[in-house]
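Omission of a single protein chain aside, the complex is shown with its protein chains in their original locations.
As written, the chain order gives the labels A, B, C, D and E, with residue 1 at the start of each chain.
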Amino acid sequence: MAFKQITSPHAHAAQNTTKVMQLVLWATLPGLAALCIQFGWGNLINVVLAVVTSVICEAAIIKLRKRPMAFYLRDYSAVVTAVLLGLALPPLAPWWVVVVGSMFSIIIAKQLYGGLGYNPFNPAMVGYVVLLISFPIQMTTWITPLALLPEGVSHPSLVESLGIVFSGYSPADGVTGATPLDSFKHSSGLVVDQIYQSDPLFSQAMFAGVGWEWVNLGFLAGGIVLLATGIFTWHGPVAMLAAIAVMSVIFWDGGSSQSPGSPLMHLFSGASMMGAFFILTDPVSSAVSNRGRLIYGALIGVLVYIIRAWGNYPDAVAFAVLLANFAAPFIDNYTLPRTYGHTDRRRATEREEDA
Amino acid sequence: MTKTWVTPGGVHPPENKHQSLTLPIGALPIPEKLLVPLNQHIGAPANACVKVGQKVLKGQRIADATGAVSVPMHAPTSGTISAIEDRPIAHSSGMSAPCIEITSDGKDSWIEHEGIADFEHSNPEVLTKIIADAGIAGMGGAGFPSAIKLSPGHTRPIDTLIVNATECEPYITADDSAIRERAAEIIEGIGILSHILGNPSNILIGIEDNKPEAIAALQPHVADSGISVVSFPTKYPSGGEKQLIYILTGKELPSGTLPADVGMVCINIGTTYAIKRAVVNGEPLISRVTTMTGNACGINRNYETLIGTPVSHMLAHSEFNEAACSRLVMGGPMMGFSLTSADVPVVKTTNCILAPTYSEIPEDEPAQACIRCGMCAEACPASLLPQQLFWYSQAEDHDRLEAHNLFDCIECGACSYVCPSNIPLVQHYRHSKGEILKAREEKVKSDHARGRFEFHQQRMEQAEKDKEAKRAARREAAEKAKASAATSTGEGSAADIIAAAQARAAAKKVSPEQQKAKFERSIAGAEMRVQMATEKLAEAAAEQSDEQKNILTAALDGAKQKLEQAQARLADHIEQHQELDSEQVK
Amino acid sequence: MSDVTASEVVKNGLWTNNPALVQLLGLCPLLAVTGSVVNALGLGIATLAVLVGSNTIVSLIRNHVSDAVRLPAFVIIIAAFVTCAELLMKAFTYDLYQILGIFIPLIVTNCAILGRAEAFASKNKVGLAALDGFMMGLGFLAVLVALGAIRELLGAGTLFADMHLLFGATASSWVLQPFGENYSFLIALLPPGAFLVTGFLIAIKNAIDAVNKRRADAQRIAPVKGAKRIRTTGHIS
Amino acid sequence: MILQSIRFNAIVLAVFALITAIILASTDSLTRDKIAESERKAAQRKLLEIIPIERHNNDLLMDVQPIPQRFWAQLGLKKGGDIHIARRDGLPIAAIVPALTPDGYSGNIAMIIGINFDGTIAGVRVTEHRETPGLGDKVDLAKSDWILDFDGKSLVNPEQDGWDVKKNGGAYDQFTGATITPRAVIHQIAETLDYFSQDSERLLAQAAVNLERTLESSDE
Amino acid sequence: MIDSIAQQPILAALIALVGLGILFGALLGYAAEKFKVEGDPIVEQIDELLPQTQCGQCGFPGCKPYAESIASGDAINKCPPGGQSTINAIASLLDVPAPELDAEHGEEADLKTVAYIREDECIGCTKCIQACPVDAILGAAKLMHTVIADECTGCDLCVEPCPVDCIDMLPVKEGLRQWHWPAPAKTADLIASDRAPHNDEGRAA
Partner (left out) sequence: MQEFAIILVSSILINNYVLVQFLGLCPFMGVSNKLESAIGMSAATTFVLTLTAMASYIVDVFVLMPLGLIYLRTIAFILVIAAVVQFTKMFIEKTSPLLYRVLGVFLPLITTNCAVLGVALQNASKDLNFMQSSLYGFGAGAGFSLVLIFFSAMRERLAAADIPAPFEGAAIAMITAGLMSLAFMGFGGLV
């Protein structure tokens, strides 16, 4: 009788990486649905296009590296990256924008580092930022939310949308417009109340910005599901949202014309919720320990606010995440938990003095 | 309800304990051949004190303890010693080690033995000696000789005795069933321990709340005995010594210390039973309760198993279906190690044999990349960062591993259990720990070698200098001789030649003092070698490696001979010179 | 060091020990001014000239300076050459000078130049030193131009734009525009693009080297293993 | 020992310094005029783009007047600046006014605006900006011809309301995806025209004075 | 004064540069004398990392000399007994990329070996004693020799001088104490085919 030599433990929990990724995909559905309801078919097309490109790129690189393809593709991580990129891009962006972004995400930000688990930067955000910098026009053309469409105009149908994406018709008049953050940023000289009254994006909204609040609620709902299933811990998202809230309270400035906006607006506009629950929780590129993730999340929150309020970019989640990715390994070195039996936390760079 | 503390991390694998609890503890037929490994636990291996062919009785000592951390072995049944040789033993490596094979005579006749009924009046040292002689090693984990844990000489008095009845691993029910059936004896064992340790103020039996029957069985016996049975929520790995101490007392065992350093002793509940049997009944440790479980076996139950019973024997009596069995595990599914062969024997620490089917424990999936999800860190009871340990283990960055407290990992496997990427984390840690220890050892060795090399260089230099000096002296003498020859004779080649030859001879002839010094040096050298060889031999003897011992004995003899020779030569030399001197005097 | 041959010097400079791709020296100008071919060419030529000049002079004086002042002396020599180059560019290609800006004076601290002075010129004869300077400069120039071309093409969709800055008015028509008027991919022109393209160039070189090595390994007879062993214990009688 | 080392090394270095100094100083004296010439040309070029050499025959670089402090705010200037006057045969024909708008998408946009003394625009150039490449940077002539739209326009052509982007009902194009930059530029040009209408007479007077002064000094 | 100098561009340049030159030269001259370079602690650190087998395969008489040579710029990939791990350690110490072992100096052995003398064949010529760099061989002229296994570094320098070829390099036997878990196989190497190993439920039947 001969048996295999296998290391303990022999039992394993049922969770596996593929399932984790699939769960993340399911959790994006409320957000995607909200996007589609508010802005038409655009994001769905983005997502599909990004997934196809990403999977092809991933497969090609794995092939080049002579690795077993099915095994690596099965982890669904490329799909998650693609879906998140697709959700972040403006609806009805030209097809080549989506393709270039996905290629950057998968090839440069992910596979050059060895694929899943090794990339120090969030691939989807790398793709997004590259696009934002390279194609500012396409990346700043947003669609008007459902509620604000002019009388008689509706979002393009699926077929029309496809036409716009693939052959570059421009959308009908009135269908494109600014995002709340954008709009807010450029209404200089007005006090906040005036902006709220004059801009329909705010005046017709419940609490943050028309359309956008629903999208953010969608991502919040998905995020809470993930939190509840233990895919990630609360530290990162909560720290980020708290940091944004605190910063916007500190600088609220009574709603003067210098005010960068209310906490509610910052929390429920742009990519705040998606960032908090889907982007900065990317386990691979974030800090590892819980304390580290608190710092990491807070750093992102602060950076998001700073760039939104005083920088060039109306929504800064992508930049903030990349900047924090950059700091993460450093944070990791100084946020080790206190191990059982030790009185102090150690630093990762500490050498054994008495050994 | 005593207060308990909650450890961080931990996991809740399916318990699967009911299967083996349907039947009471059973007994297996005595196997035809039993195999007692000399190396049953962490300490030094025991030294066989029987010969092949010798007849032994049940409970007769067949191997002596060697060195401090070691326990003796006893014959688990009566019979004949049929072999003393290397056999595969229960070890994760699957390697072989020396074992004593006993062919049972089927009579199972006990050697004469006698216990002490009123241990309260015995000297603790006497009791400890009994425990040591009974070969009792911890039955809950590492198999550390219990007598050492109990022996005095602790840095501080023991104020807490913790009895580990946690049995947090899935499947295993050895302790549970033992408590149900033998509660009285167990409590008596605890009484013995308490007596030996000078009646510590706290005696706690730690048990998980998934064993209500066992708790109920203990309750009547502990009433006003000063022992408290503390139950706490079920969570793996509450049974780890460090975790249990924290759960029961809220104190952490500082890294690198032993429970004794903080005034505690932690002992497995099965061990207390063995101690009772040893002290009160005079029986050495020759059997233990072992759970036989897993769906590849038709019968799941606990057996009172003789130490040395081959696992195959247990399987054979448990309706084992080899084809269905995905792996054979000694111990539980979390900490147990896989057996490569079913022929290995049960040892003192074997609390479970697990034979699962493929559907129970499938083959391991290939590991995916670590996505740094942190589930492992959430599960780690020691608050480590398993993903970082894994990362640095892959990078072979030993400094970082130590800075991340690799050596505080108790290898509980909770991290691997939850890892969604199926990474064999524990194996990585074990590998890295091994590598680090090896590197440390090699460092010591290489420092030693450097010292020896430097010494060698010095010696060679000295020798070279001596030689050079000698050569110079010779040259000088030759020249002098030449010069004198030239001046004195001037002509006559024959005379020249003779003179030169004489000069050479004179040069070559070392002064008697030099000669003597040389002999003395060689004696000193030889003495040093003898001494060195003797020391080595002593060490080797302690370590029990025969081969090395033979080599060294030979070497010692050689060195001794050389010493004698040198001495003899010196003596000769001195004699000669005395003669010479006397001649000269004459 | 004096046993290097001229052909080795050539190969070293251009490929094996390329200052930009292998030694990773002179990175700042390499990344900063390679937004277009013309910039790359301008700075590359200036660097080449300085390298040849400084290597020559350093080699000439190599036996006359003490260790203590060796470095500062070299630095002065290099700085003098750079200042000359700067003044000349200012006088004759003023627009290019404006574009390259601070990177002209910074040739002084281009580590590649001091590096060559230290590592090669101060140990070799004038002829070889000058050749080394030329080859290293050429290797550097080649990488600069390659980077410039790739980035210009990817980023702006043009090639050889603005060549009149360097070659006079006739060169304005050299520009190629393969992707049409409206093409632009800004990232390639911005700092991140510089790093990324350089990374890819290094990787390509690595890949080529790996292929060459595999080929060479297949042909070469393995060196005698352990051939260079010696006895640590001296002679044995 | 130390003194010797100090002296030796000092001398060696000094010799080096000496030689380099000579070389450099002579290179400098050789190239000095040429460099000055190049610098002048470069500085002139922008001005000449607005008021080509055919239209005037004075030295634009030299013929300057400071802007009175009360207009600084209107022109967006914090530290003031100089207005260049173009003349033909001594007669002032146009002024080149520096202006700056802080309302660009990313910070200040600096420009120079050439205005004929009849109130029409001779030309506008953006001299410094940090607008997004691909979006706002189209105000730069190097990127787009948009800035040439202003040539010949004046405060009355278009009317007051026309000085805005089309999106806001004005007469000028915005760029796809970028309204802020052009709007800022348009507004600032209008402001500058407004300033000019207030200050042109003083400028003319001052120009005459300056002319006299230069003539006098050249007479001496 | 300054003005008059400024009038003379060449003179000004001369004065400024020569002044700086003198100042600076003096400073350096002072520094050069004052702070002479002392012994190099890096040698000790490198020597600490070398395996101290003292086998001479690196081409130097012992590890220390090789350490000295590395400190003065020699390649770090010449020590086969240390193998890749030593190369990596030195590379990390010196902050340079780690090369592969130079095959001309030998290959890294998978197993550690020690010398073993077949004693009945030994003629007692003492050559091996002279060859051993760490004095790990015991014996006297005309008598059987033996190797103290614990002291032997496995350098195999004694093998070649032995006139009767009675020295073998035997692999050190790995006992239970030396054994430790090997590193798990890398996934990329594990899956030869595209299919993951199946869960063989069928075998249970």
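By definition in this document, a residue touches a chain if its C-beta (ideal position, glycine included) is under 8 Å from a C-beta of that chain, and two chains touch if they have at least 3 such contacts.
Since the model is a prediction, treat every value here as computed from it, not as a measurement.
**Q** Give me the visible chains that the unshown chain touches, in label order.
**A** A, B, C, D, E
**Q** From the list C:Leu71, C:Ala119 or C:Ala149, pick the residue that touches the absent chain.
**A** In the full complex, the listed residue that touches the missing chain is C:Leu71.
**Q** Could you tell me which of E:Gly73, E:Pro97 or E:Pro163 touches the chain that is not displayed?
**A** In the complete complex, the chain left out is touched by residue E:Pro97.
**Q** Can you tell me which of C:Val9, C:Val38, C:Val58 or C:Ala79 touches the chain that was removed from the display?
**A** Once the missing chain is taken into account, the touching residue is C:Ala79.
**Q** For the chain left off this view, which of C:Val9, C:Leu87, C:Leu100 or C:Ile150 is in contact with it?
**A** Candidates C:Val9, C:Leu87, C:Leu100 or C:Ile150; residue touching the omitted chain: C:Leu87.
**Q** For chain D, enumerate the residues touching the unshown chain of the complex.
**A** On the chain D side, contact with the omitted chain comes from 20, 24, 28, 105-107, 130.
**Q** Can you list, in ascending order, the chain E residues touching the missing chain?
**A** Answer for chain E: residues 2, 5-6, 9, 12-13, 15-17, 20-21, 23-24, 27-28, 31, 34-35, 92, 95, 97, 188 touch the chain left out.
**Q** Could you pull out which residues of chain A are in touch with the chain that's been left out?
**A** Here the touching residues of chain A are 65, 108-109, 111-115, 118, 120-121, 126, 129-130, 133, 303, 306-307, 310-313, 316, 318-320, 322-323, 325-327, 329-330, 332-333, 349.
Everything below uses one rule, namely that only the chains that are shown with their structure count from here on.
**Q** Mean of the CA atoms for each chain, then the mean for all of them together: which chain is nearest?
**A** Here the chain at the core of the arrangement is E.
**Q** Would you mind checking which pair of chains has the most C-beta pairs in contact?
**A** Summing C-beta contacts for every pairing gives the maximum at A-B.
**Q** What's the distance between the Cα centroids of chain A and chain D, rounded to whole Å?
**A** The answer is 44 Å.
**Q** If you average the CA atoms of chain A and of chain E, how far apart do the two points sit, in angstrom?
**A** 48
**Q** Please set out, as single numbers or ranges, the residues of chain A touching at least two other chains.
**A** 7, 71, 134-135
**Q** Give the residues of chain D that touch two or more other chains, as numbers and ranges in rising order.
**A** 5, 8-9, 12-13, 16-17, 20, 24, 28, 133-134
**Q** Residue numbers of chain E touching chain C in their complex, please.
**A** For chain E paired with chain C, touching residues are 21, 24-25, 28-29, 31-32, 54-62, 78, 80, 103-107, 127, 130-133, 155, 157, 161.
**Q** Where on chain A is chain C touching in the complex?
**A** 108, 130, 133-135
**Q** Name, in rising order, each residue of chain E that touches chain B in their complex.
**A** Checking each residue of chain E against chain B gives 47, 50-54, 62-64, 85, 88, 119, 132-136, 138-141, 143-151, 153, 175-176, 178-184, 187, 190-191, 196-197, 199-201, 203-205.
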